[in-house]
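Removed from the display is one protein chain of the complex; every other protein chain stays in position.
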Amino acid sequence: MSEEQPQQSAAPAKAARGQEGGGKAAAGAAPAAGRAAANKQPPAPDPRVLAAKEQAERLHQAVADRFGPEAVLESGAAHHKPMLRIARERWLDAVNYLRTHPDWRLNYVECMAGTDYEDRIEVVLFVQSTELGHFVCLKTQTPRDEAWLPSLVSVYPGVNWEEREIYDLLGVDFRGHPDLRRIMLDDDFVGHPLRKDYSVWAETERPLVDGQRP
Amino acid sequence: MFGFLKGMSVTLSQLPKKKVTLQYPDVRPEWPERFRGVHRFIPELCINCNQCARICPTDCISLGGERDANKKMRIDTFDINFDICILCDLCTEVCPTEAILMSDTFEMAAETRDNFYLDMNWLYENQLRYEQNHPERAQAATAGDDA
Amino acid sequence: MALLDEANQVRTEEMLLNVGPQHPSTHGVFRLLVKISGETILDADPVIGYLHRGTEKLAEDLQYTQIIPYTDRLDYLAAMLNNYAFCHTVEEALDIQVPERAEYLRVILMEMQRIASHLLFIGTYLLDLGAMSPFLYVFQERERIVQLFNEISGARMTYNFMRIGGVKYDAPPGWLDKVRAFVPFMREKIKMYDSLITGNEIFLDRTRGVGVYDAETALAYGMSGINLRSTGFDWDLRRKKPYSIYDRFDFAVPLGQHGDCFDRYYLHLLEMGESLKIVEQALEQIPDTGPVLGKVPRLIRIPAGEYYSGIEGARGELGFFIVSDGKDKPYRLKIRKPSFVNLQLLPQLLRGQNIANLIAILGAVDIVLGEVDA
Partner (left out) sequence: MDWLWQWHNVGLTWLPFLGMVIGAVIVLLIGLGVVTYEIYFERKVLGWMQGRIGPNRVGPLGLFQSFADILKLLIKEDVVPEKADRSLFLLAPVIAFIPSFMVLAVIPFSRTHVFTANLSIGALYYLALSAITIHGVMLGGWASNNKYALIGGMRSAAQMLSYEIPLGLSLVGVVLMAGSLNLNDIVAAQRTWWFVIPQILGFLVFLVAATAELNRTPFDLPEAESELVAGYHVEYTGFRFAFFMLTEYLYMFAMAGLAATLFLGGWLGPWLPGWLWFAIKVAAFIFFQFWLRATMPRLRVDQLMSFSWKVLLPVALLNLVITAVVKAWV
């Protein structure tokens, strides 16, 4: 919370789009500048979002205590789930720490996804603790050009193919991945289709048909 | 030790049972009323609102028309490309006048892709076929309109 | 001694065997490159992507309603569950209340779909193991389910029936009675499968103690569904994170003991019985009338943010992750595909096994290539 608010109000609406999910979904938990309509009373904050933020704060504390404050970029809520954005340098260590830490024991990966934004590529990891019932959204991000992240395969073997898929479709180089190859597309495919600036015609060298690209 | 004997009795007991095979081309399956086969189209009802073309997830519908003497929209072309149509039924769902509907025609094998590009005439013929095959449903539909 | 030395010098040659992409037991276009020595597998490398249609990319250009027919085509054996998983995620994002009758219809359809999917698993699994009849038997029961689905939705496989905020149509008159009649019929059939398959010694020999892994491995590999429960780990999202109205039903979550292929087969059989229980209870509780589509804006726009929710699909946890930027189309859609995740353990399971076990192990993972490749 403490970090989120200034960041959100400072960020231009376009750059912030799609990242502080919970904050905006609840619309009012953190009213962004110029967004709250003057004639409209902000609705009461959703208790689920508040709880998520609270938990995210505790997560933030745990990771920051262990790895220093610069390891955590942000904490907040992704819809009704606590969200923690971790610096990519600390990604592997922090995730492993949360996996083994007795308070968290986030031992079960539910979903891993990469998303391309205009200024960065974000990788989201929804992890679950099967014993303690936590369900957390961990995030990290990398610049779009020269995109790399540490691989989590040594921690969660189950993200092996998910990371390959992200590499394949978004072009993120997972360092330390045992077998980083394309998985969905051909080995000789050019480009990474899930990047927003990907164009079918621009990056492939298709033969001309009747003087035009097909 | 001899658990497989139970299994053998199961297979043997199936031997005299009634068979489920449908002698397909000779015996046609009975399709329920909601069955989504190929579209049928009633040109008189169409008001050119373009909603079907917009909702179509595969962009397989193209239509066009103009106002006639009474300032009423009249449809001129209405083509569906069944090469890419996935028969999802979203177009009939959004159609405000029920001009486009699903029929129970489902056999579409053809030799070239061009044969899948079906125009208004074909779709209207399909409507006539449907009325012929299911007079009771067509009647119920008109009765519903009157009510 | 000299003889022994000579014997040690005999060199056997390893060979690479391409199982698939066209192979009777890969259940679609799935290629498994196995290195074998004699009939023993030394290494295996699954190659997927032959059915990759880029659903996630396509969805970025589609409105939320338009995505529903695409979800039909992921796991085409359990399209209702896919439909639901997607609608559920959007409904959660928008906090939409779904009418009671629609929820009950959805649960009935989902559980019937689960039965249909499990039936097909049993049939194809036995076909993989060389028994031909179960495959044809299961299609008779599945046909009844499919016919029921056909009557309510108008399609036999790609239903496109769920809508954000409810379902497309109410059940036609008499449909619920048909479902009611189906339940005891299916119970009989489950008994039949039990006596046909479960007791068969050859089947037991083929599956007991084959493809064993423990709960810890399964969790580390992110497995879900029956693949996880076969290890005895109690994890069913219908119980652990009740969605829809599953908290109103009384059903058991069958668990395996050994984590082998037999457990996985048997859990499929038991789960069909549990699904029937749910269907039966839902039929009792369903309100007689009522709307089937909630109050939903005509053009669905999800507020900017990130949304994930998963349900218990037929093959494991099926989840949709939506990133929205407030427009009527998702900024990014990611599908958590259970078969895709479950398949990862395959190379480890295959190492050191006989090539005949390859089929038994691969079949028990229960993959649908439409989902793996998405």
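In order of appearance the chains are A, B and C, and numbering begins at 1 in each one.
The criterion applied here is as follows: a contact is a pair of C-beta atoms (placed from the backbone, for glycine too) under 8 Å apart; a residue touches a chain by one contact, two chains touch by 3 or more.
Note that this is a predicted model, so its numbers are computed, not measured.
> Give the labels of the shown chains that the missing chain contacts, considering the complete complex.
Checking the complete complex, the chain left out touches B, C.
> Going by the contact rule already stated, which one of C:129, C:292 or C:350 would touch the omitted chain in the full complex?
C:129
> Looking beyond the chains shown, say which of C:202, C:252 or C:299 touches the absent one.
If we include the chain that is not displayed, C:202 is the one touching it.
> Considering the entire assembly, which residues of subunit C contact the chain that has been omitted?
Its contact residues with the unshown chain are 15, 17, 23-25, 39, 126-133, 136-137, 140, 196, 200, 202-203, 205-206, 354-360.
> Which parts of subunit B face the unshown chain closely enough to count as touching?
Residues 4, 7-8, 10-12, 14-17, 19-21, 23 of subunit B touch the chain that is not shown.
Criterion: only the chains that are shown with their structure count from here on.
> Once you draw an edge for every pair of touching chains, what topology comes out, line, ring, star, complete or other?
Graph shape, chains as nodes and touching pairs as edges: a line.
> When all chain pairs are ranked by how many C-beta pairs they have in contact, which pair ranks first?
Here the largest contact count links A-C.
> What is the distance in Å between the mean C-alpha positions of subunit A and subunit B?
Centres of subunit A and subunit B (C-alpha means) sit 43 Å apart.
> Which residues of subunit A touch subunit C in the complex?
17-25, 27, 78-79, 81, 83, 107-111, 113-116, 124, 126, 130, 135, 137, 156-162, 169, 182-186, 193-194
> Spell out the residues on subunit B that touch subunit C in their complex, using ranges where they run on.
1-4, 6-7, 9-11, 14, 20, 31-36, 55-57, 86-90, 93, 102
> Which stretch or stretches of subunit C touch subunit A in the complex?
48-49, 52, 54, 56-57, 92-93, 219-223, 233, 235, 241, 303-308, 310, 317, 319, 321, 323-326, 331-332, 334, 336, 340-341, 343-344, 373-374
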